[in-house]
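With one protein chain withheld, the remaining protein chains of the complex are depicted in position.
Moving on to subunit A:
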Amino acid sequence: METVFTQYAWLIPLFPLAAFILLTSFGRSFKGLGVMVGSAASLASLVLALLVLFERMGEGVEDYQDGFKWLDLSTIQLNIGFEVTNLSALMLVIVTIVSLLVNVYSAGYMKSDERITVFYGYIALFTFSMLGLVLADNMLALYIFWELVGVCSFLLVGFWYQKPEARAAAKKAFIVTRIGDAGLLIAILLLFWYMPNHALDFVNIQNVFNEQTGTIAAGITTLIALLIFVGAVGKSGQFPLHVWLPDAMEGPTPISALIHAATMVAAGVYLVARTFDIFQASQAAMDVVAYVGAFTAIFAATIGVAQNDIKRILAFSTVSQLGYMMMALGLGSLTGGIFHLFTHAFFKALLFLGAGSVIHAVHTQNIHEMGGLGSRMRITAWTFGIGALALSGIPPLSGFWSKDAILNTALHENPVLFGVGVVAAFFTAFYMSRLFFLVFAGRPKGEKQAHDSSWTMTLPLIILAVLAVVTGFVETPWNNTLGTWLSGGTETTHTGGGLVMVISAAVGVLGIYLGWLMYVKGTIARDAVSSRMPWLLRLLERKYYIDELYQVVFVRGLRGLGLLLQAMDDFIIDGIVRCVGGAAVLLGRGGTRLQNGQVQTYGVITLLGLVILIVAIAGRRFW
């Protein structure tokens, strides 16, 4: 089929880029510019992305790729280009929708911030980078944008730069993800030298690894896959590199919704999906992905139960849900992983924006200081409730369908991981109901008259709530659209039938019921567990002491090493230099002393020389 818009997909990232340049150059003089320019650019990108998506829904649409020579050495050349596939078209739409809504929302949320144009500039730069990442047609181009989204995340986490916490969080976000990036970089180096013709583009990668021709040895394949996964682990906050994501909540809440829930953190999942053929060529790598994902899912869900900061609970929830996606990919279900990415983007953005609306109204992030907001902030409460139900996997909301797809796969492939997934789903439902009831139910606390915000903040909530309801229907037992479209019809989800659905819905309801009993009804005391096992609560509150561990091992380790090397630099290396310098000076002084003009000295030296000469000559004779 002839395409009209697809070949112009490269324009999609350029709108936000133009917005960024415009805002950075002139933003300071025009305060009101940010909202208009940022939103307009996102809107333009969204329109084009939707056109591309619709075009790709037609029958028999080929993937479209185009690019240019970026770096031309005489022996090799590196290209930069874009490729539109069904997967990337879907991602484009996700990114542009959330970006647009966050742009609109921020008009209200950031209204009183004097650096609002800078904020909009950063968001535009992020949107550009994220869209570039999605469109990239090869590993190098992807890596470039991968780093750029990282730096945007850094800038936005540290947006309120005067707060020491924000500075620390921004630094941590950048450095921890960079550990992952180093892995990804080595993977690219390996690919470059092992791929035929040094090809780095996804089409060739797909061909080479798909054919199982043994072009690349199995060990190397596993190594490449694992190193790529290290990159994904960093970006998507998987264990053990998850530590940055909860701290990243120091950034403004709209950013948490856009970057740290819906788009950038999902980039790791997208990366694995994009290079899925490499992973599929190595069972070992797939297993690692699945187990790391599953572990992260349950690990983060349990932490979420014991947190008291509304944004941190959501952050651990994000970590946990990303773990679900990774687990799906590791179990071989591309559709499951991407489907969950798709639904999660909307309901998690919704939850964050809702949380933002609450924070905006009550000026605290501690859920124990909130309460009874349901009657005062009706729109926020309703939409947040929808998001929470979607996340908890209550049918027929979107999260239910995507979680069901993953659990189905797990049941088929690995019953243990299925069990982990179910337990994690229970915890998810529990912490969400705890959060919801503490914030919106009960008696109001605080004297402030909290109320819903202006339309710029509530409209995005409503739109996202609608999306959180409907997006699940693209892939149901009766309608296999997404799976067929993404994987070309080779993959079916929801094969487990009713059983998995019943279990998944049941644990969701159970989790919510438990939360209701504890936090509304009071049938079970809130400290039922913590009073009996205080160490458990502390362990969860302290997030299993992972941060403390890293602090001791890495930060102190590096400091210690620095101390050691500094001592070496100051005393040994510089010491030798000083010795050499000193020796030269001594030699000079010695020479000066010899030529002091005193005849006696000269005489002594002459005599001494003569004696040495005689001894030397005589010695040689008799040798």
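One rule holds in what follows: contacts are C-beta pairs under 8 Å (C-beta built on N, C-alpha and C of every residue); 3 or more make two chains touch, one makes a residue touch a chain; residues count from 1.
Here is the rule we go by: contacts and distances are computed from a predicted model.
*Asks:* Refer to UniProt and select, among "Quinol oxidase subunit 4", "Ribose transport system substrate-binding protein", "NuoM family protein" or "FtsX-like permease family protein", the name of the complex member that is left out.
*Replies:* The chain we cannot see is, by its UniProt record, "NuoM family protein".
*Asks:* Among A:Ile186, A:Val423, A:Val529 or A:Ile546, which one touches the chain that has been omitted from the display?
*Replies:* A:Ile186
*Asks:* Using the touch definition from the top, which of A:Arg178, A:Arg376 or A:Lys445 touches the missing chain?
*Replies:* Of the candidates A:Arg178, A:Arg376 or A:Lys445, A:Arg178 is in touch with the missing chain.
*Asks:* For a quick check of understanding: of A:Val4, A:Ile76, A:Leu536 or A:Val611, which residue touches the chain that isn't displayed?
*Replies:* Checking each option in A:Val4, A:Ile76, A:Leu536 or A:Val611, the one touching the absent chain turns out to be A:Ile76.
*Asks:* State which residues belonging to subunit A touch the missing partner chain.
*Replies:* 70-76, 143-145, 147-148, 151, 158, 161-162, 164, 166-167, 170-171, 174-175, 178-179, 181-182, 185-186, 189-190, 192-193, 558-559, 561-563, 565-566, 569, 573-574, 576-577, 581, 584
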